[in-house]
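Have a look at this one before I ask anything.
One protein chain omitted, others in place.
Chain naming follows the written order as A and B, and within any one chain the residues start at number 1.
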Amino acid sequence: MISKKLKHDPYNLIITGVGGQGNVMSSRIIGNMLSSSGFYVTIGETFGASQRGGSVMSHVRVSSKNVLSPQIPLGMAHMVVSLEPVEAIRVLSSYGNPDVKVICNTQPTHPIGVISGRLDYPSQEKIEKSLKDLSSRTWLFNATNIAMGIGDPIFANIIMAGALSAAKELPLDKNNFKTSMETQFSADKIKQNLMAFDHGINMVNSQ
Amino acid sequence: MEKISCLMMGNQAIVRGAIEAGVKVAAGYPGTPSSEIIDTLSKTAPDIYTEWSVNEKVALEVAAAGSFAGLRSLAVMKQPGVNVAADFLMHLALSGTRAGMVLVAADDPGALSSINEGDTRLYSKLMGIPLLEPGNFQEALEMTKWAFELSEKLKSLVILRTVTRLSHASGNVITGEIKKEAKKAYFEFNGNMLDPLTGIVTTIPVSVKHSLQHEKLQQAGEIFESSVFNTYVGPENPELLIITSSICNLYAKEAVDVLNLDSKVAILKLGTTWPLPSKLIQACIQKTKQILFVEEIQPFVEENIKVLSAGFPDKFGPKAYFGKLSGHIPMTGELNPDLVIKSLEQIFTLELRAFSSSYKKKADKTLENCTPAREISFCPGCPHRASFFTINKVLKLDNRNGFTCGDIGCYSLGILPGGFSTIKTLHAMGSGTGLASGFGKLSQFGMDQPVISVCGDSTFFHSGIPPLVNAVHNESNLTMVILDNSGTAMTGFQPHPGLSTGTGGEPAPEVDIEQVCKAMGAATCICDPFDLKKTENILLELLKKKGVNVLILRQICTLSPEKKGKKYFNILIDEQKCKGEDCGCNRICTRIFSCPGLIWNKEKNKTMINDILCTGCGVCTQICPADAIKAKAC
Partner (left out) sequence: MTLLGPEELSQQVLDKGLCTLCGACANLCPYIKAHNNKIITLFTCDRTQGRCYAHCPKVGIPLKNISQSYKAQSYTENPIGKFIKIVKAKKGRNASEGNFQNSGVVSSLIIFAMEKELIDAALLTGTQGIKPVPVLARDKDSVLECAGSKYIASPVLSMMAEISDSGVEKLGVVGTPCQITALSQMRQNPLELDDFKDHTTLSIGLFCTWALDSEKFIQYLSKRTDISSIQSMDIPPPPAEELIVKLENSVKKFPLQEIRKFKLPGCEICADMTSELSDISVGALEGFDGWNTLIIRSKKGERLVNEAVEQNYIEIGSLPDRCFDNLLKGAGNKKKQAAQKCRELGMLDDDFNKPASLNGRQTITGIA
């Protein structure tokens, strides 16, 4: 029943961000879209204490063959989608490799150490340069600002999902998304979500 | 007919398994990573009686009542909860059960969201309870379903041990039929005293019941010999046999794949780990000369197979055993594919897996220069930050080296700098107050430090009441601060007896914490922790008072469904007034109070508000010495 082929099998996607940004939601949406296309999907994530402002990361693994370990081996990510720029770098240092691709929200969330002034938050330029250095392809845009425009920073998750679909790394498309939304949300919510998804597509297509 | 697979979290698969098995009664106490099981049942299965019990022991008792009355029942808790339930658990193991009863225990290897790293499997052995360990999502469903049958057959409780990486991970699951069967609950007790289905339910006579329990275990062992949940995959005569259980089997598989060792390494995945299927293990071990145990927390399978080997020396023969005891697998912390890869590389003396080392070097350097550590802390607008700020301040003002004893909840973060390092002891639920009760009696040995205990609202009911009673009756001196954020915030806002909503959101009679404390004879008052000055004054007075005082600091959690997104105030900074790092402030708001809703602008030497994160609680306005933070009512 799988009609589409994966670029890599298994395909290892990491979605990262900061506790409270709605990471879990992103990984679920993307996971559901792929699973309903017939792939084996394994999502590894933790929540609980780590939610309280800490770094969070979901491993989404896609295969046409079998169930996989919920943890990606080090250095073996194909794509990193990050809701926070510094978190993207953190993930790359463990799971990155020269071929990895990155889609990253540029809106920083300052850790307590930065707020308290004891640690420095890197400049936008430094982040961009680092991400480009550590990946084969990078898409950067401020998804939080766009999401605020739609009405809630939480839409950043959907924007990132849209962007991921446009990066054409995984067999994801808008119809896919629409179907999966329809099973979960009411009509007005779906409209906002589709708008967010489109924004994500545009951000990638314009870069 | 093709079966549709859907993406399910491990915990959801367990729920589905229980529903398919026709479970009728489910009880638990919230605790990561187990909470979603009762949450999901309460939301999706209205015909099942689902309950958030006051604590794990009571949950196990409530579930057992279901079983005794002929209904399949489920008890759910995280590992430390099993410790709480252990007293009843031991009795239940001996008395036996009637309708199928399963205890789902969620262990947390690596203590990802716990403050200890216990292994429930040892309870199985200690108390003689059959044990199952699902190794993937599909098994989580099927094993749960089968566990009820097994329990019914043996008339014994069955433990299903899951781990965080299974419970909170998601994978494809094919669901089965739901068993729909109306059952009338009835507790039969008039039969022969020793008849398990019609007599009284108890552990006495112990000699009879204990030997009966051993017969059940033996029977379980025989059933396990042919269980489909024990699988052998790999060459007939492998160079190495990996024996593993739980989610670790996926790490083992991944490691073998990554290193292309499929032709040399076989994997025996055990789903039934107590009692161990002895014959199956003997047969598999005979195929190889080297064995690697891959499991998390305790070397449970490893040690017990070694014990087994001593009983069958001719079958086992001389083997090389690798695992935790040989140092090939770490003794503590959780596993992952990389740790298994590493031990395989060691055993096969392979070269370490080649990373692009220049990439790794570059990445590590960037990590060092570019990624400020992200410590966990209280959320923006969290009432606990305000509470700990005041507790910390009051203890300093009091000037007698007073200290705070804590326990488990979001407020455990009070042990970290983000909570001003206020908590000085941190153990089990309710233990802060128990310790405080003890400290408060040490004045006869010259101790004159005042002691505060902090305890959440849910924790108060769970195990905060007995130590408070103890303190009152023994005339201890302490101030118990109940951090009442109106819900079990840490685990996702499950209701508790202090609230007027029940497990499924229905109205429920609330047990008033204040009245409970007063009835015990503790001097009790309530304050809003967002009112810093008032809280400070009350607490300063309480510390001077002898006896047992209770201060309820009541303010709803910012993340709670009722509060989320609602601001009390719009917050603005008057840059003209902000002193920044100048003498007279040195930015107490960002440097010390450190609410994530604030931003420190180094260039401008000013504090700013992060409009996305600030929840408008207004507490920082009370902390600013320059009146530079303004709150406008929304």
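By our rule, a residue touches a chain if its C-beta (ideal position, glycine included) is under 8 Å from a C-beta of that chain, and two chains touch if they have at least 3 such contacts.
Predicted, not measured: the structure shown is a model, and the values here were computed from it.
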{"item": "Sole residue of A:Ser82, A:Asn97, A:Ser116 or A:Ser165 that reaches the chain not shown, by the stated touch rule", "value": "A:Ser116"}
{"item": "Of B:Gly70, B:Pro196 or B:Pro417, the residue in touch with the unshown chain", "value": "B:Pro417"}
{"item": "For subunit B, the residues touching the chain missing from this view", "value": "373, 375, 392-393, 396-397, 399, 416-418, 420, 581-586, 588, 591-592, 594, 623, 625"}
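Keep this in mind: only the chains that are shown with their structure count from here on.
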{"item": "Subunit B - residues contacting subunit A, complex", "value": "2, 5-7, 32-33, 112-113, 136-138, 164-166, 168-172, 247, 250-251, 253-255, 258, 336-338, 341, 355-356, 359-360, 362-364, 366-367, 369-379, 410, 412-413, 418, 490-491, 559, 587, 590-592, 594-596, 598-600, 602, 610, 612-613"}
{"item": "Contact set on subunit A toward subunit B in their complex", "value": "1, 18-20, 28, 31-32, 35, 40-50, 52-55, 67-76, 86-87, 89-90, 92-93, 96-98, 107, 109-117, 119-122, 126-127, 130, 133-134, 144, 148, 153"}
